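Here is the structure we will look at.
As you look at this complex, bear in mind that one protein chain is not there, while each of the others sits in place.
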Amino acid sequence: MSVRNRIRMRYKKRDIVVALSLAISMLALAMVLNMGGLGILPPRTLRSLARSIVINTYNPWNTTLTSYSLNAVSAIIWDYRGIDTIFETSVLMAAVTGVAIVLRESHKGRKPGGQGMSIIVKSSTKIVMLLTIIGSLALAVHGHLTPGGGFQAGSAIGATLSLVLVALSLQFIHRIGIDKDTLLKIRYTVLAMILAVALVPLISLVLGYSYAYILQNQVREGSYFSMPSKFFTTPLAGTVFVFNILETITVASAITYIVLTVATYEGKTEE
Amino acid sequence: MDSLGSSLIPFICLMLAVLVPLTYIAFGKKVGSVVVLLGSITVLILALKLFVTVSRVGVIVYRFGGFPPPLGVVYVFDEVNSVLALSTSFVFLLSILYTLTFEGDRYENAVYSLFYLLMSGVYGCLFTGDIFNFYVSIELVAVSSYVLTGFNRGKRAVRAAIVYGIAGTAITSFLLLASFIIYGSYGTLNIADIALKSRNTSVEVLFSGSVFGDIVLPSKVTLALITWIFLFKSGIMPNHFWLPEAYSVAPLPALVLFSASADTLGIYGLIRLYHLVFSSESVIRDFRATMLGILLLLGTASAIMSSMLVAKQKSIRKLIAYSSISQFSLALLGIVSGTEEGLAGSILHLVVNGLGDAAVLYSVGILKYYSANLPQGYKHKPSVLLAKAVLIVGLINLFGVIPIIPGFWSKALLVLGFVKSGIAIAAVAVLVSAGLCAIGYFSALVRVLQKYKNGSTISSTGTKCLTNVVAVIILSLTLIACVGLGISITLYSSVRAKVIELGYNAMNSWRYIAAVLP
């Protein structure tokens, strides 16, 4: 039997096993959902943990548990479960490093051939770019007040820049001062800033002002340290606001970096 | 206050992962290397401090952001994870030293960044007391492992990385599914909270209340799903397809880190799953017993099959790959035994396997370096003799039948645990796999000594003084760790009692729950 046939046979045998195990696991999942494993779906009440969070997200009457953010989702992302999000941003950084390593001979100073699309497409893309960037900045700045937040805003900016790459050519991107090395530097610096903001409360501990926790935002039980909760009369939610803005920059630079790397990669089929 | 420094370990790793590329860009290679080295030494010191503190105080809890447990994320430090963190940090320091000295020219600064990302994921997984945070940390470990697997590129590396990446991502997605099922039914994500509710369904916890749905069926499904995920992560036999391929293409230091830290997480997770979250007192104890029976079969089969493959291997990387699978399978059997000795044996076995793999791979790497860079008559150089000694100690450690080496004690504890719980088949599996592996180990030893007998025949450049010093440091640290651990276990009964206490603490889940939810 030839090597090819042997490999095909091996894959065929495996497919049967896969099909059987799939059937079993999905049957189990369906039973869980159906037989009240997760309560009656959809439920009429909130789970208690969610209720505690919803009540405490902006609660001036219980200052040791609140984060002064009107948006409960942002409060969870950056305050109640902030460490998850910091690790998640690191995953993004690992992936960016990975793309840079895997496609490492992607050209740095290659003169792009294309001049972009027609003038109509170019002008309309410029308008769309301006509007989207303004919109996503609003998303980022109001992340703790309205739906939105750092990742959403950053991915919108990243998507806009890929649109610009297609419609207006690589030259345009270089002309407005974006290239791969700068993006990588921005990305590292801003991630370092995110980590620094997470560790800022420890300064109060070192100075002997009061006990403080990593990733602390507002006053907590046994600690007087607090980030600013209001900007004049607008709620600011302390670190949530800062993190949202920094996350916007990291995500936007990461997405643009990945798109630029893949776009400038010269794929020859043989080495 | 005690736990602040320890909670900083993952943060320091993340910070260095970012700072290392920045210093390389801003200040050049020399300053960058110093930063890399200092970082790993700091991590080792903090892990040592954690180990000392935990053995004095017991379980410590750190609340991130100051939120009380079910509401926020907590890190929980106890004997089990502090031991694993200490051994991991030790191997990590060795890897950094080795990479800086012997392979620093071949890789860019990105490799250090990836090492630190991998390590922060590993520490996150070890310390975390929250199931979703565990998912995020394991995803960080996974992504950096895929990148390190594909680091050298070339046909085989890319294939290995793709196979590992696609299967690994699919399987960690199932961990996400499991954690959502848990949230839906238990109404909480905190591990101690889940453990408490799985024993007593009517309990009311502050903030998270009581269970939300009928927990029996979801618990069964998640137990099965998470077991499968951890078996994949540690490469136990039917799920091992990615491991030998990844091990045969990854850079050497990354390979050591995989076998000493990243791939032990599966076994660590299973210890937590079967002896903390769904323990023998939980509502699904019958189903748990069935799962343990399946694990016994899988572990035995996997240990024997992979030992057979060890005997057949020609290359040292594949040898280490299959030997790791067989040692992880033995550690899995220790979990099944459910006795103090068995669990202590399985934790010690993870440590021993990491040390042994590091000893073997680094001594072979150093021998290879010397034989390529020194003239003919190099074999009487002290560091070369030391490297050979470390190679022999490492292989004996993995083989594990000579009492002065820790490998003996971990296997002895495992067998003791099996005898106590009456699982004769597992005890037999330990002996058979040791015998079968021995063939592979000793033929590898002979082959390596034969291969690097002569120096380079081409004009040799010689070696730098610093390189020799670092080689001696790496080798003697490994030697001291292996032999020191073995001798102290052999001579002092208090150390032995401490090791067995480790197993007792791993099973003592009420202490864990009481520390997290006062």
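So that you can tell them apart, the chains are marked A and B in the order they are listed, and the count of residues begins at 1 in each.
One rule holds in what follows: contacts are C-beta pairs under 8 Å (C-beta built on N, C-alpha and C of every residue); 3 or more make two chains touch, one makes a residue touch a chain.
Operating definition for what follows: contacts and distances are computed from a predicted model.
Chemist: Name the omitted chain as UniProt records it, choosing among "4Fe-4S dicluster protein", "Na+/H+ antiporter subunit C", "Digeranylgeranylglycerophospholipid reductase" or "Cysteine-rich domain-containing protein".
Modeler: Going by UniProt, the chain not displayed is called "Na+/H+ antiporter subunit C".
Chemist: Of A:Arg81, A:Arg187 or A:Arg220, which sits in contact with the chain we cannot see?
Modeler: Only one listed residue reaches the unshown chain, and that is A:Arg81.
Chemist: So one chain is hidden, and I want to know which residue out of A:Gly116, A:Gly149, A:Pro201 or A:Gly238 touches that hidden chain in the complete assembly.
Modeler: Going through A:Gly116, A:Gly149, A:Pro201 or A:Gly238 one by one, A:Gly149 is the residue touching the chain not shown.
Chemist: For review purposes, identify every residue of subunit B that touches the missing chain, sorted by number.
Modeler: 132, 136, 139, 142-143, 146-147, 150, 153-156, 158-159, 161-163, 165-167, 169-170, 173, 176-177, 179-180, 183-184
Chemist: For subunit A, which residues lie in contact with the unshown chain of the complex?
Modeler: Residues 3-4, 6-8, 11, 14-15, 18-19, 22, 25-26, 29-30, 33, 38, 41-47, 49-51, 53-55, 57-61, 70-73, 75-77, 81, 84-85, 88-89, 91-92, 94-96, 98-99, 102-103, 146-147, 149, 151, 155, 235, 251, 254, 258, 261-262, 265, 267-271 of subunit A touch the chain that is not shown.
FYI, only the chains that are shown with their structure count from here on.
Chemist: Starting from the mean Cα coordinates of subunit A and subunit B, work out the distance between those two points in Å.
Modeler: 29
Chemist: Mind listing the subunit B positions that touch subunit A in their complex?
Modeler: My answer: residues 1, 4, 7-8, 11, 14-15, 17-19, 21-22, 25, 63-68, 70-73, 110, 113-114, 117, 120-121, 124, 132-133, 136-137, 139-140, 143-144, 146-147, 150-151, 153, 177, 181, 183-185, 187-189, 207-210, 212-215, 217-218, 220-221, 224-225.
Chemist: In their shared complex, at which residues does subunit A touch subunit B?
Modeler: Interface residues on subunit A, with respect to subunit B: 25, 28-29, 31-32, 35-39, 43, 47-50, 52-53, 56, 64-65, 79-84, 86-88, 90-91, 93-95, 97-98, 100-102, 184-185, 188-189, 191-192, 195, 198-199, 202, 205, 211, 213-217, 220-223.
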